[in-house]
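Every protein chain except one is present and positioned as in the full complex.
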Amino acid sequence: MSRIVTLLTDFGTTDGYVGELKGVLATSAAGVSIVDIAHDIAAHDVDGARLALARYWRRFPEGTVHLVVVDPGVGSARAALAVASEGRFLVGPDNGVLSPALLNAGARCVALEVPASAAPTFHGRDVFAPAAAELAQGIALDALGEPCMDPEIRRTPEATRRQDGAVVGVVISIDRFGNAVTNLVARRGGNNDLGGRAIPLRRTYADAAPGELIALVGSSGLVELALREGSAAAALGLRRGAAVVLVPPPSGP
Amino acid sequence: MSRIVTLLTDFGTTDGYVGELKGVLATSAAGVSIVDIAHDIAAHDVDGARLALARYWRRFPEGTVHLVVVDPGVGSARAALAVASEGRFLVGPDNGVLSPALLNAGARCVALEVPASAAPTFHGRDVFAPAAAELAQGIALDALGEPCMDPEIRRTPEATRRQDGAVVGVVISIDRFGNAVTNLVARRGGNNDLGGRAIPLRRTYADAAPGELIALVGSSGLVELALREGSAAAALGLRRGAAVVLVPPPSGP
Partner (left out) sequence: MSRIVTLLTDFGTTDGYVGELKGVLATSAAGVSIVDIAHDIAAHDVDGARLALARYWRRFPEGTVHLVVVDPGVGSARAALAVASEGRFLVGPDNGVLSPALLNAGARCVALEVPASAAPTFHGRDVFAPAAAELAQGIALDALGEPCMDPEIRRTPEATRRQDGAVVGVVISIDRFGNAVTNLVARRGGNNDLGGRAIPLRRTYADAAPGELIALVGSSGLVELALREGSAAAALGLRRGAAVVLVPPPSGP
């Protein structure tokens, strides 16, 4: 069966850069199955790509190669990585974007060699896609480079608990619907006082009355703020990184 | 031969939700051929998705599975459907989005079971994609659930004729080029007096003089208002739902 290579970039599609990547893959790994994840990651948004990757990389079958090119440091001294983790492979720059796979126990990582012929502004085409093609053809990770040293790791910050018992988190992303995804784990069975505003915890979007702001546990297990068929982020003026405080309910008698 | 699963959603691609869907499909239906239709349907725009689906679902070969997830009622009591119609399969929420296939004589429909483990905010990943994968592997429709009862149907409104002979229609969509697609059937062999403004009926966009507003019969057989290399919708201030009146020519002597 043909191997899958998925693509996540911040290239957009109109310039033909993604076309070049795909051409290299199709030529170097005949029969490979190319699956687009996204090419409209905001330019240079390593954290946005990392969070998207965290959602999907393990859902693909073993043997899948995930190519991730959000690479503001292209051509600099930053390493170029290939990673094996939980039976999947990942290829991308050493800037933290591959952290979801690198953080797994048992992850292995090599530093790709950058050929002298590689365009210093386009490692996606000249370094990462060729490596992904090799992995898709079954070439062993270790054949692609020397073990990588101390790859950069980026983590989603953890929520912290204040002395008064409140939990302080942040908005980690605003999704396409305007839902504000936080790093909070919800207190089930009660309302959540978020930043001084009582926001009821519901099961799903449709449980909100029109115009009602709610919290819910999203599909990755984290608390989201949502507005039914509207943008909670716009309504609250929330952006990525905004603080969200979860105040505990008053103690019962 | 591997079966095709097409994807139409309002998820956007940057958040990784589509990546999750695709991972489920690739894992559950090995070798499936995933074909993107669109992920930039406006958030919650069930009618927009329905109209797009009407264009393409029958053009794919028999056995194709069309996965359609525009689902503002996710997690609520609305049913989750799988449909067989004209040899194709469709999977999506019971909100009218699958009407083009449901309206066909001979269409069959089952209500999918929603497992307790399904995230109430992401049936695309946990209910619809698994069902699409089963259909893509040749599992029978009837094995997926009980016959569905009274699925929601949405229809494009039909144009009506006034007592004075004028035909009153509406703009059903504005396409990417700014063409305003109506529900009118054109009067061939003459000009069309649309809303008091004589608009000539042409064969194609290039038949218009620069800046000239024209009507034409579009590729799905309906009258469109178009402006050569410009946006008729912007020029006329038209939006979806705007009324368009087709006045008959004065009777001949």
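The first chain written gets the first letter, and so on, giving A and B; residue counts start at 1 in each chain.
Basically, a contact is a pair of C-beta atoms (placed from the backbone, for glycine too) under 8 Å apart; a residue touches a chain by one contact, two chains touch by 3 or more.
This is a predicted model, so every value here is computed, not measured.
Asks: Of the residues listed, A:26, A:54, A:141 or A:185, which one is in contact with the missing chain?
Replies: Answering carefully, the residue with contact to the hidden chain is A:26.
Asks: Against the chain that's been left off, what residues of subunit A make contact? List them.
Replies: Against the left-out chain, subunit A lists 10-20, 22-24, 26-27, 30-31, 33-34, 36, 43-44, 72-76, 78, 119-122, 125-126.
Asks: Name every residue on subunit B in touch with the hidden partner chain.
Replies: Residues of subunit B in touch with the missing chain: 1-2, 4, 6, 8, 33, 35-42, 48, 51-61, 64, 173, 175-178, 203-207, 216, 218-219, 224, 229.
Here is the rule we use: only the chains that are shown with their structure count from here on.
Asks: Could you give the separation in Å between the centres of subunit A and subunit B, each centre being the mean of its C-alpha atoms?
Replies: 31
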